[in-house]
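With one protein chain withheld, the remaining protein chains of the complex are depicted in position.
Letters A, B and C mark the chains in the order given here, with residues in each chain numbered from 1 onward.
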Amino acid sequence: MERHIDDTLDLVVAYRTLADHRILDAYGHVSMRHPERTDRFLLSRALAPELVTVDDIMEFDLESQPIDKRGRDLYSERFIHGEMYKSRPDVFAVVHNHSPTIVPFSITPDVKIKPVSAVTSFIGLGVPTFEIRDFQRGADMRIITNELGRNLASVVADKPAALMRGHGAVIVAKDVPTVVAWSVYLEVAAQQLFQAMLMAGPGGRVITLDDSEVAAVQKRQEFGRPWNLFRTKVLKQMEAEKRAL
Amino acid sequence: MERHIDDTLDLVVAYRTLADHRILDAYGHVSMRHPERTDRFLLSRALAPELVTVDDIMEFDLESQPIDKRGRDLYSERFIHGEMYKSRPDVFAVVHNHSPTIVPFSITPDVKIKPVSAVTSFIGLGVPTFEIRDFQRGADMRIITNELGRNLASVVADKPAALMRGHGAVIVAKDVPTVVAWSVYLEVAAQQLFQAMLMAGPGGRVITLDDSEVAAVQKRQEFGRPWNLFRTKVLKQMEAEKRAL
Amino acid sequence: MERHIDDTLDLVVAYRTLADHRILDAYGHVSMRHPERTDRFLLSRALAPELVTVDDIMEFDLESQPIDKRGRDLYSERFIHGEMYKSRPDVFAVVHNHSPTIVPFSITPDVKIKPVSAVTSFIGLGVPTFEIRDFQRGADMRIITNELGRNLASVVADKPAALMRGHGAVIVAKDVPTVVAWSVYLEVAAQQLFQAMLMAGPGGRVITLDDSEVAAVQKRQEFGRPWNLFRTKVLKQMEAEKRAL
Partner (left out) sequence: MERHIDDTLDLVVAYRTLADHRILDAYGHVSMRHPERTDRFLLSRALAPELVTVDDIMEFDLESQPIDKRGRDLYSERFIHGEMYKSRPDVFAVVHNHSPTIVPFSITPDVKIKPVSAVTSFIGLGVPTFEIRDFQRGADMRIITNELGRNLASVVADKPAALMRGHGAVIVAKDVPTVVAWSVYLEVAAQQLFQAMLMAGPGGRVITLDDSEVAAVQKRQEFGRPWNLFRTKVLKQMEAEKRAL
């Protein structure tokens, strides 16, 4: 494998950060496109996010087949990642989660997630909902084939994310810092919009960002400051773990 | 006693994990059927869950009498466990809790808990509510006799769980990892369904898993990944406690 | 001073435990009647609860005057404690807090806190609301005189607790373990009743404990198990603090 240790470490930071923020529990995963080969991506072996280390990161082709399995268990839903990278050349990082306040938005078809603030403005680019019943009846809810992965990717289309009914969400972005920040702030938006809706009451006014505001934020926003925080904290955490051994 | 240290350790992991997830506070308990004698079960002496160690685990017969009491205090509600093992040969692990978001579901008779996602799909097998007034007026709310234990078991019947009005829940499963995961995800389902109901409003649409989806998930689902996480964390925690002495 | 170190330590455990459970933040306090002199009580000097140590505990008479001030700052609302001990010979421990989910119950006069479960059943004995406007217009909200303390005690009367409008609550009990557990479970009841009310909707059914159930629980309930947990944790915490010095 040709990957840089630093990129792999970024992926570990992403796993740990999403677990720390309770965006991932024992399930869910994050991947990045291979930094030197656009036809491959990096993803952990099947493992709870907060346990992932550099040694657990594996390489996959865009069919979501491992390059060098060596007997390791694989996430059954790795096809989400492969198909997103295949259909979206602009995407270099993917999160699949079951973020606690997002699941309820996925099962209430008459309620839409909206951008409530600048950090959540990417939602204004569109967050459709994937209904697995449109593609498979009596599903076990998982995306465990390339075909289901393609179905999901067709719903995501050119958007930054999709909710998955009765399941969670998929978030796609140009790099790891952005996909992590968007995953965190998608959950934040859900919490804040939920509260605003209840306070406003049925038919009450809730002011979300308009298209011109969304466009203005998207033009300039990057997430260097949170990423610096997340990376610093995870590296400290990993240092402490090493010392405890 | 003939039990394997490893099984006992699993039970300690279950206690600590349920306390960590705030499924148990100072009260509530988890048991497992004796690995070598189906007419016995293992349960801690009366102790707050997060304090339980291997040395606190005791052996009981199916009348919920201790095999070797040695002056230790017993949980007054141990009869829940004995009667569940007696009536359900398929059950090898039992949790009794007062999970924070579940209690409100137990006291709102017109609101039903539902499976909102794959990890909560076992709820689709049925979660009835036990009303102690149907069996005893002016109860002190506890299951402190074999008769009350039998009453509760008759309401659980062949289901994976029952809510207990003004009290909490009982969850039963084929093994410790499953009963712990189901206990965690029953609470998660309650949180997410509560939010979805409020967002949808009275009469609004909330899409829960249908019977074919529940059946498809049940056919394949096991909880090896969360169990690996829980076990890893508790063992690390116990190591740290030992070092601190 | 004649007090036993062990009783004083219990009071420190109470302060720390209530801070750990976020029943107290930087404000609020807990006292106990002097173990050997019923005309005195023990209370910390003015200090945030999680910082309280054995050395901070002071002795007061029932007028809430310090026996031996030695220049230390005093809680301005210590009169709550003195007047409760004066009016209630059966009371040996008092908590005053601004528990987060309780404050909203104090300002919604048409909503009543109710016992939702066995651990919260003491609420069924009655929890009136103290409206300071009934005694003082333009108040700064605090109980900073013996007269205001007597006013509050007159509203508490023979009950285990009272809410204080726009302020918090006072909880009184026969001993420290009970007053701590009741303070924790008053907050839990508020959280669970809030959820149940919202789920049931206006006019919907919420089943709380009836008088016979409340009476049955009160006859037997003590809080030895949570107290053992709380004490164990605080002592461990204090040990760790000592080692860190």
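As a working rule, contacts are C-beta pairs under 8 Å (C-beta built on N, C-alpha and C of every residue); 3 or more make two chains touch, one makes a residue touch a chain.
None of the values given here were measured: they were computed from a predicted structure.
Contacts of the undisplayed chain with visible chains (whole complex): A, C. From the options A:Val52, A:Val116, A:Met141 or A:Val234, the residue with contact to the unseen chain in the full assembly is A:Val116.
For the chain left out of this panel, the touching residue among C:Phe105, C:Phe130 or C:Trp182 is C:Phe105. Screening C:Leu51, C:Ile67 or C:Ala157 against the full complex identifies C:Leu51 as the residue touching the chain left out.
Residues of chain A in touch with the missing chain: 116-119, 121, 188, 191-193, 195-196, 198-201, 204-209, 212-213, 215-217, 219-221, 225-226, 228-230, 232, 236, 240. Counting over the whole complex, chain C has residues 25-27, 46-48, 50-51, 98, 100-101, 103-105, 107-111, 137-142, 165-168, 194, 197-198, 202, 244 touching the chain that is not drawn.
The working rule: only the chains that are shown with their structure count from here on.
The pairing of chain A with chain B is characterised as different-residue: of all residue numbers used at this interface, under half are used by both copies.
Chain A and chain B, compared by their mean Cα positions, are separated by 31 Å.
Counting partners per residue, chain C has no residue that reaches two or more other chains.
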